[in-house]
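First comes the structure, then the notes that go with it.
Missing here is one protein chain; the remaining ones are kept as they sit in the complex.
Take a look at chain A:
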Amino acid sequence: MANPSGNVLSVRELRTEFRGGRGNVRVLDDISFDVGRGRIVGLVGESGSGKSMTALSLMGLVPKPQGQVSAKSINLDGIELASISPDGLRQIRGRDMAMVFQEPMTSLNPVRKVWEQVGEPLRIHQGLGRRAIRDRVLEMFELVGIPEPKARLDAYPHQLSGGLRQRAMIAMGLICEPKLLIADEPTTALDVTTQAQILRLMQELRDRVGTSIIMITHDLGIIAEMCDEVNVMYAGQIVEQANVFDLFENPSHPYTRGLLASIPKSTESRIARRMPSIPGMVPNLARLPSGCRFRPRCTDAMAICQTREPAVTDLEKDHRARCWLHARQDAISQGEPL
């Protein structure tokens, strides 16, 4: 499938499986989505829904040989990653596509100075010397708003606060000016006021540098605040895909509706103390229920949901759901996104 113009990333039918003692477990199933140039695209879901696994699969970081990634196509701005060699991928990782992880303390080496780590992609991909790398890291520290950037170059990670460490991680991710930045829960370990600063920084970088971002989060507030398009994930699949405004105004999958309902609302005080919640819990991927994966928790389940996996249905332009409630024969998606 050709890469439609305007998309930095196009993923089609991504599947990831892990080999286990009792057979294979498919942790990602039929993942398809696009990331437009300069767009922020969200992956949202609860623990175990496959958000981080999607990022690791795209980055080629799924542990082998237990983990097996396959896809019809993973097109990163014209480069086909689904069939690329490990060496080829190593060229791309950190240069064209970079990742920011959740825990900035565990993803930095505690015994190396920050500037050496932040500048490492330059050494690997551009073969720059120490002087040039140091200068470029200083520029990046200024860009991501690290106060007293010159003094911070020679700091070790433990000498920086959580917020500064995450800024340094973002600087590392952006230092080769990648086409795509994957941010996996980048603010989850941070306090709310620091989170607000980091989110603002990512928006500004998108506006100024034009970086496309995949934003992985469990927080629908962050999705609403940051994203242009959203993919809602449940048990290894994308169950709803929409523009952020459509998703919040017209959620179509019962899971999305349940998630939105269980967020404490700013307009309600605690007089409405009982919070709507989704009954039950996320299924074990090794023992998925028959039919629709959400069926055991779904208040709208019908007979067909028990026997057949729901088809992806186009609801309106760029709004799709994987749910029998919306399935009309004429609208069953023909393999385009989701």
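Following the convention adopted for this analysis, a contact is a pair of C-beta atoms (placed from the backbone, for glycine too) under 8 Å apart; a residue touches a chain by one contact, two chains touch by 3 or more; residues count from 1.
Operating definition for what follows: contacts and distances are computed from a predicted model.
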"Cytochrome c domain-containing protein", "Transglutaminase-like domain-containing protein", "Peptide ABC transporter ATP-binding protein" or "Phosphate transport system permease protein PstA" - which is the UniProt name of the missing chain: "Peptide ABC transporter ATP-binding protein"
Contact residue for the chain not shown (choose from A:L61, A:L260, A:I304 or A:A327): A:L260
Among A:V27, A:V244, A:C292 or A:C305, residue touching the chain not depicted: A:V244
Residue among A:Q91, A:S107, A:Q203 or A:N250 that touches the chain left out of view: A:Q203
Touching the absent chain when the full complex is considered, from A:G94, A:P121 or A:G163: A:G163
Touching residue (missing chain; options A:S47, A:S83 or A:T299): A:S47
Contact footprint on chain A, counting only the chain that is left out: 46-47, 147, 161, 163-164, 191-193, 195-197, 199-200, 203, 218-226, 244-245, 248, 258-260, 262-266, 268-270, 272-279, 281-282
